[in-house]
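Each remark here refers to the structure printed beneath this line.
Of the protein chains in this complex, all but one are displayed in their positions.
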Amino acid sequence: MTGWLQPHRIVLAGLGLALAVWCALTLRWGWLPEYTPLLLEGLWRTIWLLVVTVVLGMALAIPLGLAQAAGPWYLAQPALWFCTIIRGTPLLLQLWLLYYGLGSLFPQYPWIRQSELWPILRQAWPYAVLALTLSFAGYEGEIMRGAFKGVPRGQLEAAKAMGMPRWTMLRRIWLPQAISRALPTLGGETVLQLKATPLVATITVVDIYAVSNRVRQDTFIVYEPLLLLAVIYMAITGIIVLAFRHLEQRVPTRRA
Amino acid sequence: MRLTLLAAAASLVLAGAAAAQEVKVGIAAEPYPPFSSPDASGNWTGWEIEIIGAVCAAAQLDCVITPVAWDGIIPALTSGQIDMIMNSMSITEDRKQTIDFSDKYYKTPALVATAKGLGITPDAAGMSGRILGVQSATTHADYAAKHFADAAAEIKLYQTQDEAFQDLAAGRIDATQADSIAIDAFLASETGQACCEAVGAVADDPEILGAGVGVGLRKGDAELLAKINAAIAQVLADGTYEKISAPYFASPIYGN
Partner (left out) sequence: MQALIDALGLGPTLELLALSPPGWGGNLLRGLVNSIQIALGAFGLGLVIGTLGAYGKLYGGPVLRDLLAIYTTVVRAVPELILILILYYAATDALNKALIGAGFERVQISGFAAGIAVLGIVQGAYATEVLRGAILAVPSGQIEAARAMGMPPLLLARRITLPAMLAFALPGLANLWLIATKDTALLAVVGFGELTLETRQAAGATKHYFTFFIAAGILYLALTLLSTRVFGWIERWARRGEPRIGGAGR
């Protein structure tokens, strides 16, 4: 704690506090009360999108990484192509390709509108979830590949020598160690995923960025909503970083 | 190395400054037929583009067409990235608090287009339980928020009107409200003819829908405002307006 009490830090903290108070008093915040329900709804949608796509993306990334690390060529190659294509093209393009590209096919196949899936295909959030999940899986698949390869071979060979079935070895030895190896990078990638969520506003999903746009259109106030948005994103990032640091401390590692 | 970097940075800024004699006319960076749309060679064409040319010639200004995202076009004007907005921006009291307007150069009603056979009428009763799509930062978005927000199941905000039409054709939204000419142009196209129909104009609300379309200028830019007003009057008086409008519109759109 002594590090925080050095004179220059105190001055900087004081300046920062003064800046925050000045912003709170002089900038225009009159729009806040009216838009708070909408802001909370947008915040909920952002967090929900982040959590769902990270979980689904990891679920997809583990087989992708495993296929590339240990799989036969007919599984490894498509996994490699998938990761390369996802990492080689912008997320915005993938998002628009899925939403508007698939949307342009709907008029040509009228039977889609009668099908069971129509209520889901009609809305925008399934496309957002799909695009963000595929994007996360593409980047994570590459990271999991390295993590799987990084687990010491000796442990896997010992398990095989003991006669452990392959699935049990994966579940008990390979996967947990690979995930704990990848944990620091996973934290960074989750933050990157959070920073990718504003893009869904371009396909009409109302996340918190879309709400700030709405405030801007209604009130013509440009900077204050964006500043509030920046603060909110920084707060969520801080929470994610702390959560992952807590997770990393719970993993027992032998430090050399 | 630092000197060359400083020189490069200075020349970038000065290059912008040297060209400050020209007037940047902001238009939306999206196809908005028949007013403005990009063609395959990268040029912008359309009725409004030709009117811009005529007005600038009459005011003896060196105008440069500068595409900007529509939902950021007013901040772009107030922050100085463009000098005027001339892309079907309606004159409303709300907008007048942030920017100045020239005299109007056309006025058309707002129509609602829907998928064929849905039986929607352009009022709150007809919109009940329906999904309505509008372009954000337009008078139509404000109108829908005021009149249809309670009745409609959902109001989706799109970045461009073109995307709203696309989703209307795909069946993701039931109806869209937009300028009558834009809707006519969409319904005349192949996609529009196959999927959709116009169901009439919405009840007028001059406070929201505005008193016609004018050129947007920064507040206090009186000199440019006077030049533009004089040029618009001249274009209307000497027959250039009719000459440009004739190939596009069967009847005059100046309105009363």
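By letter and in written order, the chains are A and B; residue numbering begins at 1 in each of them.
To be clear about the criterion, contacts are C-beta pairs under 8 Å (C-beta built on N, C-alpha and C of every residue); 3 or more make two chains touch, one makes a residue touch a chain.
Just so it is clear, the structure is predicted and the values come from calculations on it, not from any experiment.
Please identify which residue in B:A29, B:I208 or B:L224 touches the non-displayed chain.
B:A29
With respect to the chain omitted from the figure, which of A:W29, A:W48 or A:Y100 is a touching residue?
Of the candidates A:W29, A:W48 or A:Y100, A:Y100 is in touch with the missing chain.
Pick from B:S88, B:S136 or B:Q166: which residue touches the chain that isn't shown?
Touches the omitted chain: B:Q166.
Kindly note down the residues of subunit B that lie in touch with the hidden chain.
Answer for subunit B: residues 5, 12-13, 15-17, 19-20, 24, 28-31, 37-42, 66-70, 72, 75-76, 78-81, 159-160, 162-163, 166, 189-191 touch the chain left out.
Using the document's contact rule, name the residues of subunit A that touch the chain not shown here.
Within subunit A, the residues touching the omitted chain are 6, 8-9, 12, 84-85, 87-94, 96-97, 100-101, 103-105, 153, 191, 194-199, 202, 209, 222-223, 226-227, 229-230, 233-234, 237-238.
Note that in this section only the chains that are shown with their structure count from here on.
Suppose each chain is reduced to the average of its Cα coordinates; what separation in Å results between subunit A and subunit B?
Those two chain centres are 36 Å apart.
State the interface residues of subunit B toward subunit A in the complex, per the touch definition above.
For this pair, the touching residues of subunit B are 71, 74-75, 78, 94-95, 97-98, 131, 133, 136-137, 141-142, 145, 156-159, 163, 166-167, 169-172, 191, 194-195.
Looking at the complex, which residues from subunit A come into contact with subunit B?
Touch list, subunit A to subunit B: 100, 103-104, 106-107, 113, 122-124, 202, 204, 210, 213-214, 216-218, 220, 222.
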